[in-house]
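Okay, so here's the structure we're looking at.
Only a single protein chain was left out; the remaining protein chains are all shown in position.
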Amino acid sequence: MALTPFDVRRIAELARLDLGADEQARMLDQLNAFFRIVEQMSAVETSGVEPLYTPLAAVQEAHLRLRPDEVTEVVDRDANQQSAPATRDGLYLVPKVIE
Amino acid sequence: MSDPGPHDLGVAALGRALAARELSSVEVTSHLLDRFVGHERLGAALSIDREGALAQAADADRRRGTGAAGPLLGIPIAHKDIFVTRAHPTTAGSSMLAGYRSPFDATVVERLAEAGTVTLGKLNCDEFAMGSSTENSAFHLTRNPWDESRVPGGSSGGSAAAVAARLLPAATGTDTGGSIRQPASFCGITGIKPTYGVCSRYGMIAFASSLDQAGVLARSAEDCALVLGAMSGFDPRDSTSAERPAQDFHAELAKGRAGASAAKPLQGLRIGLPKEFFPAALAGDVEAALRAALAEMARLGATLVDVELPRTELSIPVYYLIAPAEASSNLSRFDGVRYGHRAEHYEDLQSMYRASRSEGFGAEVKRRIMIGTYVLSHGYYDAYYLQAQKLRRMIADDFQACFQRCDVIAGPVAPTVAWPLGAQSDDPVANYLADIFTLPASLAGLPGMSIPAGFGAAGMPVGLQLVGNYFAEGTLLHAAHAFQGATDWHTRTPPLAEPRR
Partner (left out) sequence: MNGAPGRAAALMRGFEVVIGIETHAQLSTLSKIFSGASTAFGAAPNTQASPVDLALPGTLPVANGGAVERAIRFGLAVGATIAPVSIFARKNYFYPDLPKGYQISQYETPVVQGGAVEFFVGDVPHRVNLTRAHLEEDAGKSLHGVGREGEAGAGAPLDFQGDWTAIDLNRAGTPLLEIVTEPDMRSSAEAVEYARALHTLVVWLGICDGNMQEGSFRCDANVSVRRPGAPFGTRREIKNLNSFRFMQQAIDYEVQWQIDLIEDGGSVRQATVLFDAEHGETRAMRSKEDAHDYRYFPDPDLPPLAIDAEWIERVRAAMPELPRDRARRFQSQYSLSAYDATAMTPSLRTADYFESVAAASHEPKLAANWIMGEVTRRLNAAGSDDIAIAPATLAALIARVADRTISNAAAKQLFDALWDGEGSDVDALIDSRGLRQMRDAGALERIVDEVIAANKKSVDEFLAGKERAFNALVGQAMKASGGKADPGEVGALLRKKLG
């Protein structure tokens, strides 16, 4: 399944990455080289096999642990925002979003 | 050759020396801080906090003076820069997080601090743990202490180099596809990645959530056991944390196997050798070293058994679809809004996103984000991601079939010894192929170790990989410890050019 330059642009947009023309071309080659390896995987018969989304499920039925509904966090806003690029009065600032 | 000094002591020996008041934590910490400075050329560290470390050391000495004790009290360590720390910047080896300060410590960092360790700083790694050579760090290279023109391995290259060069007795690392085992092998030290879920992932910057595990790099199995014991155990802040208490792995080392004797400590241990782990592509020098090490294991009483892991080769595409898929999602939070790099120039929100992410991420990270985004995208999910997860189940089942016939699986860590810096940086796919031996255990979530087993081409270290069944870290550590009791590969030190005093 070979990727096209259109695919590269579409995926880059989905991932919010700007790739220059050179980068796009290199990326296309590298991705296609990679997907050639992937081909061998596609041929393997896997019907009836349950996916293993987490290794925890390989040992036994892994189930989500639930915590009680309690407020346990004391929020230190200043500490949380010490690395923020742009804030005002505790709010994060981004360029205005147009709906 | 360097003068003998505290830097030659491993964790266990240093702990005994400190307990006997033969030296103080301040002395050994100060000595190691100087060594970091003297060996800056190796590029092991990203940040060192001299004052903070000495203050912690002084505090450890003070506490010892009032009766506090413990094998890790006052022991200097450092953390791979994937673990967030309040006291130091955390970068994950990426420009995206240059200067980032976390308001909380990773659980693993907290536990080691509670056990009394002294944190010197943060260690270099491939960006967001993606890579096998630490060449993907946005900041600088790390050099292999055995040959400074070669890679230390990755992604925990800084941790491995620091321990191998005896700048530290131990360091934390993370292993997603081999990132503890491979650098340990390349640098001639001992590393362990425990079973998925044994160490908390809270505070470990996520690369691939179902694969990432924290672990230890040190100079012996005994040292690994001491540090892993303090790190491990259930954490309610991590929903994938195994509900098991912390284990005293060190105490388990002393327990013998049933039927064992001093001469045959590995009596009854069945070591499985998958034929797929000894392919033609395995370098001859590596194979020779491993065969010799395995023969030693047999002399110590172990039985070598032929087994199969038929889908070993498939683990490459399976891993390199699952890991980037999870990573592409985990890295979406780096958008320049709340922390991390925000571009200086942008016209609107979307251009801010694109510019910040494109400037902040390096080439390998972008490549994996692209792969991951693609395999999850509409129309490709079933053929790629879902298929990979099904094959992952089959690979895990293959291991279980092996463990019907053996107790641990052994083989190489990597197909070759460490390669020269720059040799593979243009060929990402070649890098992926070299992970073939470490990926299967990662996919299954099984514990794995690398122990020094000899030397190969150009005098470079070769590591023997041991893989155990779920929660069998104790078995691995015991086998490694027994091997290290009868051999001295793990005590060899690199001929570092010591700086003039």
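Observations
Labels A and B are assigned to the chains in the order they are written; within every chain, residues are numbered from 1.
One rule holds in what follows: contacts are C-beta pairs under 8 Å (C-beta built on N, C-alpha and C of every residue); 3 or more make two chains touch, one makes a residue touch a chain.
Keep in mind the model is a prediction, meaning the values are calculated, not measured.
When the missing chain is restored to the complex, the residue among B:D34, B:D238, B:D285 or B:E359 that touches it is B:D238. From the options B:F36, B:W146, B:F249 or B:Y385, the residue with contact to the chain not on display is B:Y385.
Mapped onto chain B, the footprint of the missing chain covers residues 83-84, 90, 92, 97, 100, 102-104, 106, 201-206, 208-210, 236-240, 325-326, 329, 331-333, 335, 337-339, 342, 344-349, 352-353, 373, 376-378, 381, 385.
Within the entire complex, the positions of chain A that touch the omitted partner chain are 10, 13-14, 16, 53-54, 56-57, 61-73, 75, 77, 80-81, 84-99.
In the analysis below, only the chains that are shown with their structure count from here on.
With centres defined as mean CA coordinates, chain B is found 23 Å away from chain A. Across the interface of their complex, chain B is touched by residues 1, 3, 7-8, 11-12, 14-19, 27, 30-31, 33-34, 37-38, 40-42, 44, 46, 49-56, 58-59, 64-65, 67, 76, 79-86, 92, 94-98 of chain A. Residue ranges of chain B in contact with chain A, taken from their complex: 99-101, 103, 195-197, 210, 236, 239-240, 242-243, 313-314, 316-318, 320-321, 328, 335-340, 342, 346-350, 352-355, 357-358, 361, 366-367, 369-371, 373-374, 377, 383-384, 386-394, 396, 428-429, 432-433, 443-446, 470-471.
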